[in-house]
Each structure stands twice: as structure tokens, then as C-alpha cells.
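Structure, as C-alpha cells:
The complex appears here without one of its protein chains, the remainder shown in place.
The block that comes next holds chain A.
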Amino acid sequence: MNVKKLLERVRLFLDADTQTQLHEIRSIRKVLKALKEKERELQASLEHEKDDEAREALQLHLEVIYAQRKKGVDRVLQLKEALKPEEDILQRPLD
């Protein structure tokens, strides 16, 4: 094991909080992706739906998904803000 790798391991050990936050960002992004998928499905259903009542229900669900996604994105931004000095790590692909 070279010195660089060893130092990296020590840093990770000493900085468990950062790891937790990174893990949280990854998890939220995964849910956001699933929500986006669900949103697409609902949009497609909405386009084909003729019944007013059903359309209203779909619209409502879309509103909720929008609010949830916004909440998720805000949380990710907040976490990123807290991790600013670790910018280099965040550049790595998360999914």
C-alpha cells in the first residue's frame, strides 16, 4: 500500500461524517431518480386520461411528487454546501 492510499484511508477514518453525508446524497439521488420515473409514468397516464376525476387525482399526485423532488433537491444542495471543501470528492460519479 503506498503512502497516498494509506493517507486516504486515515482521512476517511477520521472523517466519518463526510462519508455519511456522501452516502445520504447518493441515497437521495436514487430516490429522486425513482420519483422522476414515477412522474413520467403519471404524465403519460394524464395525457391519455379522459375522466375529469381521474385527471384531477393524477394532477394532485404530480403536484406532490414535484414538492417531494424539490425537497430532495434542496436537501442535496444543503449537504453539498456543507461538503464544499470536499469538492473534489463530489466530482466523482455518485450513481
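Here, contacts are C-beta pairs under 8 Å (C-beta built on N, C-alpha and C of every residue); 3 or more make two chains touch, one makes a residue touch a chain; residues count from 1.
Assume contacts and distances are computed from a predicted model.
Participant: UniProt protein name for the omitted subunit, picking from "Sodium-dependent phosphate transporter", "Aspartyl/glutamyl-tRNA(Asn/Gln) amidotransferase subunit B", "(2Fe-2S)-binding protein" or "Transcriptional regulator"?
Facilitator: Listed in its UniProt record, the absent chain's protein name reads "Sodium-dependent phosphate transporter".
Participant: What residue numbers in chain A mark contact with the hidden partner chain?
Facilitator: Residues 24, 27-28, 30-31, 34-35, 38, 53, 57, 60-61, 63-65, 67-69, 71-72, 75 of chain A touch the chain absent from view.
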